[in-house]
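Omission of a single protein chain aside, the complex is shown with its protein chains in their original locations.
Moving on, here comes chain A:
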């Protein structure tokens, strides 16, 4: 009797576990809690990332001094050196020379929150 009650109590849990198993796992590789791609876009426009990079979704400028950022979400490494993960990208966007000595991308006038927002924007570029 007791066992039966317990089973019944677990039905919703079992059901939800079953349903969840049908969905693909959330992609936590690029997940950035609290960051906003929209704010990131504003920060990109404010500091002028487009002066050196072509960035999908940013209409102007489309600078050609640095690499195009189009394929970034699927890229394995940032600047060929760092794992392409949210925290690394946010730190890189804000202060590239401290992570990749000798790189010509300068440190940018960004807060760490803005850097996370920009990373969030860069990860969802292809989705738009």
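In this section, a residue touches a chain if its C-beta (ideal position, glycine included) is under 8 Å from a C-beta of that chain, and two chains touch if they have at least 3 such contacts; residues count from 1.
Going forward, contacts and distances are computed from a predicted model.
The complex appears with one chain absent; UniProt names that chain "Cytochrome aa3 subunit 2" among the candidates "(Fe-S)-binding protein", "Multicomponent Na+:H+ antiporter subunit B", "Sugar ABC transporter permease" or "Cytochrome aa3 subunit 2".
Per the touch definition above, the residue from A:35, A:78 or A:105 contacting the chain not shown is A:105. Summary of contacts with the chain left out: across A:32, A:49, A:69 or A:89, the touching residue is A:49.
Within the entire complex, the positions of chain A that touch the omitted partner chain are 42, 45-52, 61-66, 104-109.
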